[in-house]
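Have a look at the structure below before the remarks.
Note that this complex is displayed minus one protein chain, with the remaining chains in position.
The block that comes next holds chain A.
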Amino acid sequence: MSTQALPATTAAANTETHQYRHKSQRWQNARGYLGLALLIIWGLAPFYWMVVTAFRDVDYTFDTTPWPTHVTMQNFQAAFSTSTGNHFGRALVNSVIIGISTTTIAMLVGVFAAYALARLDFPGKFLILGAILGASMFPGVALVSPLFQLFSNIGWLNGANYQALIIPNISFVLPLTVYTLTAFFSEMPWELEESARMDGCTQGQAFRKIMLPLAAPGLFTTAILAFISSWNEYLLSQQFSTNITQPVTVAIAQFTGALPRQEPYTTVMAAGTIVTVPLIIMVLLFQRAIVSGLTAGGVKG
């Protein structure tokens, strides 16, 4: 770059600006912390309020004191209660079933596809990578009508047909999985594989015994991201789920209260807290992995 320092000017300017820099540094730090405080409020205040409302007695819903008052667990009980036709507990189990199935299948297929894309040279490779990347940006809403007809023709839109939710989820999670894994795989020290093969391993063995353990963190990150995106899916689930297979996203949006036409806000907030807390815990535990996974796509941090 053009601003490469010249040694002569550096020495002269250094002592002169030192004093000035020290002062402005402190002022800058103060400003920085103020900015940080504001940003943390912007990021967390909505969430904080969700939790406060979730723990607040229904009768005091209209009390907008900014700190917790009238704390009660009632709303959480109400969220799991089935007396008003909500099946939040079952929906949680459904989301776990759908999330785990989607993640497992997407990972199994994704590892092989990503390995092929990262390691092997073949014609049309970039075309395939492009098509897969394109698919990850594909608007889900365009799939609603063809899939709806297909699924209703083969009778998947009633009863406990979890595959009607898992299969479309896979088609959205898979491109992301392949994409992130390809980025991870192309960064790995593949010379090790070469040497393992020199030492007599087959390519399969080299992959299983040497490379897979090395790739474990990347696989883990990708699996978490796959699970989160499946957990968050709403549009297609809303169309293809039945009373039995309904995942949490659909259940939360459809919460009904004791009185008709009145939304049970505090219960919805309690349910929202229940759905979000596991994700936040997961993020806090695996933050390094998740950050590297989220940035592995286009940019490597």
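Just so it is clear, contacts are C-beta pairs under 8 Å (C-beta built on N, C-alpha and C of every residue); 3 or more make two chains touch, one makes a residue touch a chain; residues count from 1.
Assume contacts and distances are computed from a predicted model.
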item: Chain excluded from display, named as in UniProt, from "Ring-1,2-phenylacetyl-CoA epoxidase subunit PaaB", "tRNA threonylcarbamoyladenosine biosynthesis protein TsaE", "Carbohydrate ABC transporter membrane protein 1, CUT1 family" or "Nitrite reductase (NADH) small subunit"; value: "Carbohydrate ABC transporter membrane protein 1, CUT1 family"
item: Touch with the omitted chain, as defined above, among A:174, A:196 or A:226; value: A:174
item: Those residues of chain A which, in the complete complex, touch the missing chain; value: 1, 3-5, 9-10, 13-14, 17, 21, 28, 32-33, 35-36, 39-40, 42-47, 49-50, 53, 61-66, 109-113, 115-122, 126, 128, 130-135, 137-150, 167-168, 170-171, 174-175, 178, 185-186, 190-191, 194, 203, 228, 231-232, 234-235, 248-249, 252-253, 263, 265, 268-269, 271-272, 275-276, 279-280, 283-284, 287-288, 290-291, 294-295, 297-301
